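First the structure, then my questions, so here it is.
Only a single protein chain was left out; the remaining protein chains are all shown in position.
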Amino acid sequence: MAEVPSETTVREKPVEQVDAVVIRFAGDSGDGMQLTGTQFTNESAIAGNDIATLPDYPAEIRAPAGTLAGVSGFQVNFSQARVFTPGDRPDVLVVMNPAAFSVNIADLRDGGILVADSDAFTLSNIRKAGMDGDPLADASLTKRVRVFAVPLTRMTTDSIKDMGLPNKTMVRCKNFFALGLCSWMFNRPIEQTLTWIGAKFAKSPALVEANTRVFKAGWNFGETTEVFVHTYEVKPADIEPGTYTNMTGNRALALGLMAAASKAGKSMFFGSYPITPASDILHELAAHKNFDVTTFQAEDEIAAVCAAIGASFGGALGVTASSGPGIALKGEAIGLAVMTELPLVIVNVQRGGPSTGLPTKTEQADLMQALYGRNGESPLAIVAPATPVECFDMAFEAVHVALKYMVPVMILSDGYLANGAQPWKIPDYDELPDISVRYWKGDLGFHPYLRNEDTLARPWVIPGTPGFEHRIGGLEKDYDSGDISYDPVNHERMTRVRAEKIERVNEDLDPPRVEGSELGELLMVGWGSTYGALAQATEELNAEGLATGHLHLRWLNPLPVEELKRIFARYKTIVVPELNMGQLVRILRERLLVDAIPVSRVQGQPFKVGELKARVKAIVEEGR
Amino acid sequence: MAEVPSETTVREKPVEQVDAVVIRFAGDSGDGMQLTGTQFTNESAIAGNDIATLPDYPAEIRAPAGTLAGVSGFQVNFSQARVFTPGDRPDVLVVMNPAAFSVNIADLRDGGILVADSDAFTLSNIRKAGMDGDPLADASLTKRVRVFAVPLTRMTTDSIKDMGLPNKTMVRCKNFFALGLCSWMFNRPIEQTLTWIGAKFAKSPALVEANTRVFKAGWNFGETTEVFVHTYEVKPADIEPGTYTNMTGNRALALGLMAAASKAGKSMFFGSYPITPASDILHELAAHKNFDVTTFQAEDEIAAVCAAIGASFGGALGVTASSGPGIALKGEAIGLAVMTELPLVIVNVQRGGPSTGLPTKTEQADLMQALYGRNGESPLAIVAPATPVECFDMAFEAVHVALKYMVPVMILSDGYLANGAQPWKIPDYDELPDISVRYWKGDLGFHPYLRNEDTLARPWVIPGTPGFEHRIGGLEKDYDSGDISYDPVNHERMTRVRAEKIERVNEDLDPPRVEGSELGELLMVGWGSTYGALAQATEELNAEGLATGHLHLRWLNPLPVEELKRIFARYKTIVVPELNMGQLVRILRERLLVDAIPVSRVQGQPFKVGELKARVKAIVEEGR
Amino acid sequence: MSGEQAKLSRKDFVSDQDVRWCPGCGDYAILAQVQRVMPELNIPRENIVFVSGIGCSSRFPYYMNTYGFHSIHGRATAIASGLKLSRPELSVWVVTGDGDGLSIGGNHLIHLLRRNLDINILLFNNEIYGLTKGQYSPTSRIGLITKSSPLGVADHPFDTVSLALGADATFVARTVDTETRHLQEMLRRAVAHKGTSFIEILQNCPIFNDGAFEDVSGKGSRIQNQLVLEHGQPLLFGSEDARMGVALGKDMSPQVVSMDSTPEEEVLLHDETNEALGFFLSRLERPEFPVPLGVIRAMDRPIYEKEVAAQAERALSDMGQPDFNKLFTGGDTWTVE
Partner (left out) sequence: MSGEQAKLSRKDFVSDQDVRWCPGCGDYAILAQVQRVMPELNIPRENIVFVSGIGCSSRFPYYMNTYGFHSIHGRATAIASGLKLSRPELSVWVVTGDGDGLSIGGNHLIHLLRRNLDINILLFNNEIYGLTKGQYSPTSRIGLITKSSPLGVADHPFDTVSLALGADATFVARTVDTETRHLQEMLRRAVAHKGTSFIEILQNCPIFNDGAFEDVSGKGSRIQNQLVLEHGQPLLFGSEDARMGVALGKDMSPQVVSMDSTPEEEVLLHDETNEALGFFLSRLERPEFPVPLGVIRAMDRPIYEKEVAAQAERALSDMGQPDFNKLFTGGDTWTVE
């Protein structure tokens, strides 16, 4: 058995310096690719690289092993520069079976590296993947990319066959071989991985040993055999000092909500009904019952939001989360929150639509639903985090706005943010702002629809407060008494007040900030999860000589219309790339009467930087 | 007892000719004002006038007798010229009690006629209505309008006291006294009313006699006493020849749906859950079970629309109807109809919102919800009738489009259209177009998402058809096979096809037509129930020398963008009056990049022509 | 304006809003009984919340001088659940109708019943949609002519009590708007019960469904049609001189027996804790059998909000006081210097 590698091991093979690498692990759903990818990401983070990841797993039901439908992938981009996206096309592709090969090979860049488990390329597996002959031997492939066919399964079992484990168990370890091999190839620090294996399988010492041995076998295979001639190194990136952890959007969102509720001095009540890709928020919160968080898995989405509204009425911070179809169901009840002017946070982790659509894919097609998915004039505030870690900050802001203005706030996340991970510079809780609000001071002349002069918020006097017993509801209320009112002029007045409250939120928000060129040829306006692609494209376009600005809106309602006007005026062309058929672009056109041009992609996937640049350049060239 | 009046009775008092009269009957909910108004309208229609009506009743629960909340009103405008609206301010106001006086008196135009039941102006009633002294005696009133305080209750009971009816029953007849008096005052033909009394109370000969006698007593009171000095006459209008009947929007809609289903050769399945002001459509359809109409009162709005979708899947014409809050609940399921490309007609009889809002009041604030109230890119066709009788035609068109293009179509009516009545020139059913569609001819290479080249409709092959068994659903489907597909490019293709289908509907639609000036200073663009006010305002503005065009859109999705551009270019100012905070105006601004200016009214009531004109003129003067 | 508890009276529970039901509506009587019983409970007014949906019945909260929430159609039970879960110390009441609670709100109702939060539900069953002016409801009887059923209702109605029992309610009772004392007693029992209390109140809507309960509430007929239940007592009904009982047939079928000819031991004893008996009673159908009034089921089961609170307690003791910094740094971390 090969020698134990360690940080001090002298590397025998030459090291090639590279700026950035995109690597994708792909295999069957059962092959542990998400685990492998995540752990490789952790190693890269510890190595000091900047990173971005993209997990991509199949539809919700487990497909039969070895089929195209069952392929699961995980891509990570690690770099010594700032990283905005998981990368368009991988430099390195690791495939555990023919199906994974078939689904992913077209993405591998020319000249890239393919590592394949040759043991899995049996005739029957190849057929299952819809191919005929052994694709690894195909000349057109070997000409285009560098193919490393490695008998991964065999080497895995060989390295632990003396342990007397069942064959199935042994084979299951093979992802650690791949991880070991890749860790070697990219000079990743591996101490932490070894500790992690120990912790993860703590219940079964045999598995700790097996996986450790297999992992090392993979590392040693790279180091010892003649197959690979050199390793690669990506230098640490210039990253802001601090303590970091890997953070997904869903987890960041959950933590942000919790921290905000706590900083507001409120209990949090989270009413939800499971739905992909929002369920993890429920799972995360349910695990922290010691943080004054109540999670309520309701019988449906309507009950979930209604329970949250009831909790808000009672003085808690009511929160609900779902994805598009569930949000559609909540529309009527959200209208009740608008009318009763209760604080409420609604999270929509968007996915491909319409209807059930593409449940596991990402899309930004619910902005219009957020704005208009209810009867009547029913305005609410809308915020969209741009990156996974921003989910924390935006959730925090959302809570603040909901409480201060007594309005529902919708947070628009999406599948890409939700599952994507990013290094999060861990904040100090004690330095987060205090956002507690005091609503009602006087005790004379109280009625439930009195208003704070600045925010127009009504007083949040909660049951249990003696002397202020009152009734609220979904019927229109009199501005002056809070009683039910059918008065025509009063209705218009109240309608305008509800709208004005949302406009006033602008006063709390950071002014929009352009990245890239402050003026010039082109302004790209984006929102939500496309941030990375737009930022990357902006950098590259500027580098290519096209003066490009990038404005990424966080708050989508209200909009700082006057400031946007001033910014837009500084550019010749305005484009609005979105993962939908053009939604923000409609709002900008309507509000600003500016000929902003949509760049749409509705493919259940993020923008590819290359494609985005090409489309944007074509628009600039054609003048539109 | 006074002599029986008849058509041949020689009128003893002078007749004054007037062009048009607006009369409003107001009383307690129990006073039968709706009945009185409706019957007076019928008389006016038979007299050959053009008419428009506005019923206005209180919130859903019966308020205690005599209170302000319990006041019910019915206004009718009858004219020898074309009539577009029920009129801004009544010329004549009939009030049955102090509460009705208090609620309505401000509307009565200066110099108008007030008829009041002086018997009802007891101190306690006056107090209930929130007043102090007898308002009828107030000098500021008698200076402003002509007051006729008539002991209506007493004269009613007097005229039938020999019949031995209980006092309550006698008093109940008093609305017929008012009707008789007004019929006399405006020289209405009364034969039909007498017949109608006979039919209405057929079950109780005593009531027939009592009401007939009271009605005649009212007529005779006008003719005989010195109180009134002359009567008025409104000459017949120049109305297209034909047979007419009075038609409300809800009934017209029901009949239009039925006729269209029949002309398409389809059974109609109507799934609904009661809600004001849509319930009458259900009631109407439920009464015509012999017309191959199934009505299904579901457990909620979601079940209602889902049942309709199920029926459409089975080959029937699925229809559902509700008002705003119920439509909000249907959003998710409507998305399923979009995705499965099934024909479906959704009726939204809009009311004041948000939330429960003002259930009995009118508003146009659900256009955005119609366009965007669902998750994902989920387009459907939208049509809005402009008048009560147009509800028939637009329902017919909606059915046609739904079936031809295999799409959901939303009909946007509102409380004002729904309950408002208008003379309907009765069409000949046999001359209505045949709208049956044939979807699937071949039998080779069938799959459920094949498309007709012209309409892009998929084939509607229904269960029971041997050899074509297939499955549809809410997940994205492959363009070429109809199987579930997660393919990125396919998803974008299907998304575009669903949008394109709606665009193609344009080819079936009448081009938009401007009324008023074909070019000039001002174009008013409207939709839905504001037609009358806009048409009237247009006529008056042109008469006042402001060259004004009026474009009233029926189909709101798709929009004929190119034609709109051409039309808009002919005017200096574009205003878009709507009973909301500006919805169509947003769409026009966004699509056409034109500085169209909103004119909003959110008061649960239609536009007043005078107010509308004033606001529009101010915009023209200020250049915006 | 202070929390201290002066002795409250009925008037303290009357709000300043005009009551707007139709003259003669059964809702008035129910309101009066609730306002009468409230002072007895010794719950500070500010700790009482009435939550309702939409319907005539759902106007109820406006008339109670307590906290109140007139929400949206069918959702009062869901809103109340969120409220009670986050504020277990409040006395939470749901007022709903047969349409609000059993039609659009049916699902939330049955889920609340199974979860067993300590909420009191008053369902005003008038077998009609009052507020929307007279369509049939899920409790309307077969054949009833209404605006939406001009040829008669074809839908088999729910038995409200059976449904609640099937949904595992821990407390189910039935009473009548006009039986003021019995209604009051049921309210007291509901309050005393720990867990969800469900009371069906048969309520006359004189406008759209007048006399629907004439048999149970009518002067002439009420005696022979009311089977008034008392825990541990035999199932007897009818007038003094024509006393009847309900016995159990061998095959578990119900049998009406005349007490003239039957020894009392043969008559079933009521047992509020017996689930099968409760269901058996709920299946008694008019006119063959009398209508059971009273507490049909009352049994103990853990209270949801208490269980939830206990979990939070457990979490606190297992995982410690909330420490965000610990939480943030709980996973793998690395430090950039």
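Letters A, B and C mark the chains in the order given here, with residues in each chain numbered from 1 onward.
The rule is simple: a contact is a pair of C-beta atoms (placed from the backbone, for glycine too) under 8 Å apart; a residue touches a chain by one contact, two chains touch by 3 or more.
Note that the structure is a prediction, hence the values are computed from the model and not measured.
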{"item": "Among B:Phe201, B:Tyr232, B:Phe468 or B:Phe568, the residue in touch with the chain that has been omitted", "value": "B:Phe468"}
{"item": "Selected from B:Val15, B:Leu123, B:Ile426 or B:Ala614 as touching the chain missing from the view", "value": "B:Ile426"}
{"item": "Selected from C:Asp16, C:Asp251 or C:Glu337 as touching the chain missing from the view", "value": "C:Asp251"}
{"item": "Contact residue for the chain not shown (choose from A:Thr295, A:Asn452 or A:Thr538)", "value": "A:Thr295"}
{"item": "Touch list for chain A against the chain that is not drawn", "value": "60-65, 67, 69, 273-276, 279, 282-283, 286-287, 289, 295, 297, 299-301, 325, 355-356"}
{"item": "Where the unshown chain meets chain C, residue by residue", "value": "103-104, 106-107, 110-111, 114-116, 138, 151-152, 154-159, 162-168, 248, 251-254, 268-269, 271, 274-277, 279-280, 283, 301-302, 304, 307-308, 311, 314-315"}
{"item": "Footprint left on chain B by the chain that the document does not show", "value": "42, 45-46, 48, 192, 196, 236, 239-246, 255, 258-259, 262, 267, 269, 271, 288-292, 294, 296, 298-300, 302-303, 306-311, 313-316, 318, 332-333, 335-336, 340, 426-430, 443, 463-475, 483-484"}
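In this section, only the chains that are shown with their structure count from here on.
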{"item": "Of A-C and B-C, whichever chain pair has more C-beta contact pairs", "value": "A-C"}
{"item": "Between chain A and chain B, centroid-to-centroid distance (C-alpha), Å", "value": "47"}
{"item": "Mean-CA-position distance for chain C and chain A (Å)", "value": "45"}
{"item": "Centre-of-Cα separation between chain C and chain B, whole angstrom", "value": "40"}
{"item": "Two or more partner chains touched - positions in chain C", "value": "54, 72"}
{"item": "Residues within chain B bordering two or more other chains", "value": "325, 355-356"}
